[in-house]
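Beneath this line is the structure, given in structure tokens, with notes to follow.
One chain of protein is taken out of this complex; the other chains stay put.
For subunit A:
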Amino acid sequence: MSSDLPERLTYGEWTRALKEGRLLGQACGACANVLGTPKGACPHCGTRDLETVELPTSGEVYTETTVMVPPEGVEERGYQVAVVQVGEARVMGRVDGNGGEVHVDIGDSVELTGYIKGEGDDPAPLFRPAD
């Protein structure tokens, strides 16, 4: 699997993977932090020695909120946004609330179930409670 990972992770590669149901991140070769989104250099130590890594698609809710007053362009309200710990990295995504029936709390297990399209069709990870 690792042979098809891009040497230098970009936004385009990250979104392409997301649309395939995968989460890509970067492991720092110097300070050992793992990033959930692509950078040109490690934000914690500055090295450009970043290796593209496959992140787990299931993890635990690190923090979450339910947005009741949405920005212009978002029609619904009452949707949940969460930062999810996936392995050693964290990524932000939307929780699939199934029309308000599903809610997750900090520490709950969730898994990637697809993606939603935000402004300009930019994708964001979509999570649901893990079975």
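By definition in this document, contacts are C-beta pairs under 8 Å (C-beta built on N, C-alpha and C of every residue); 3 or more make two chains touch, one makes a residue touch a chain; residues count from 1.
The definition used in the following text is that contacts and distances are computed from a predicted model.
The complex includes a chain that is not drawn, and of the options "RsmB/NOP family class I SAM-dependent RNA methyltransferase", "Putative redox protein, regulator of disulfide bond formation", "Probable glycine cleavage system H protein" or "Acetyl-CoA acyltransferase" the UniProt name matching it is "Acetyl-CoA acyltransferase". Seen across the whole complex, the unshown chain contacts subunit A at 11, 33, 35-37, 39, 43-44, 62-74, 79, 81, 83, 89-94, 106-107, 116-119, 122-124.
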